[in-house]
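Complex shown without one protein chain; remaining protein chains in place.
Up next is chain A:
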Amino acid sequence: MLAIPRAIIDKVGNAAPLASLVGIGLSSIGLLGLIYLGKRFPQHTFIGYNKIILGKTIGSLFMIVYLMLSVILIGLDTRQFAEVLVGGLLPNTPIHFSIFFMLLLCAVINYSNVSTFAYIHFFYLPLIILPLLVVILPTFKDIEYYHLLPINGHNLSLNGFMSGVVTMMGGISNYFVISMVIPYLKNPKKNAKGGIWGFFIGTFLVLLLNTVALGAFGDQKILEMMWPTLVLARMVEVPGEIVARIDAIFIISWIFAVFTTLLSYYFIVVRGVAEMINSKNYRFISVGTFLIAFLIALIPSDIYDVYNYLLFLWVGGVIFYILYVILLVVLAKVLRKKGSAV
């Protein structure tokens, strides 16, 4: 949420809104695939039906890759979060503590059952969306049309454009959590509506953010910013001057956003591992994940490293996700594999 505009604009320049749109389009294929699979295997999670479709050995192999990717993402995302805290809010607090407590919180919540997880998301949703809108809406007056044109960018090759698209897809890839919660729903067959709504609200906000950031800053200036969205929040003047600095509110809402994102990944990992090894000992897995993620968060030596790794994983992860989901859908159809009826 903080660095996405820069990452995309770095790749595609002025074409960022277009690339975001295409990215959303392509991601929605993955989403539809997941929803379809969810309907077909209403009692199984991603991990479960992938064993059914691909067979035990191959399925597990892929799942190990998938879960490892998620753990690494948890670690790096936490590190990114902690870097922002140190850089913009709490310069003297040791970074290890921010990482430690964020992960601890995720770990503890994953001890308990799915409804806790769902309620936490439900509770934080408005607290994320409203402040984001408060930041985005007043910035409309700072948008210069000449920052947005030409919408297909300057001297942009198809390759360059696609790498921007993939970056966007990486940024919004945590819709994947839906594949893990479907079997816990009251009515798994009706998951489509909620999933699609959630996906489009979330991605629309990211698209809006990218467009506004580009429109306000232009494709040159934004490359120099560590966290364009944060700068955007600092430039905002609320009409009536009730509060002089919006960015404090914004950072709080951003912390919620990071927290829920991490929680989703964490949920995927804990439930996934539990299902793979046929265990219900979530506590043990949760603590294990915590330790691994904590160590991974400490690997990057500086902030540039963090983003290099993150971008690499985003791109790699996205290609894996989409192709893999399509593969699963096709195989499920061809091999006529089906989950047991509810």
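Side notes on the structure shown:
The definition used in the following text is that a contact is a pair of C-beta atoms (placed from the backbone, for glycine too) under 8 Å apart; a residue touches a chain by one contact, two chains touch by 3 or more; residues count from 1.
Here, contacts and distances are computed from a predicted model.
The subunit not displayed here is recorded in UniProt as "Ger(X)C family spore germination protein", chosen from "Branched-chain amino acid transport system permease protein", "Ger(X)C family spore germination protein", "Nitrile hydratase" or "sn-glycerol-3-phosphate ABC transporter ATP-binding protein UgpC". If you put the hidden chain back, the residue from A:Val114, A:Met162 or A:Met235 that touches it is A:Met235.
Of the candidate positions A:Thr93, A:Ser157 or A:Asn308, contact with the hidden chain is made by A:Thr93. Only one of A:Gln43, A:Ser157, A:Gln220 or A:Asn308 touches the absent chain when the whole complex is considered: A:Gln220.
Touch with the hidden chain on the side of chain A covers residues 14, 87-94, 142, 144-150, 153-155, 216-218, 220-221, 224, 231, 234-235, 237, 244-245.
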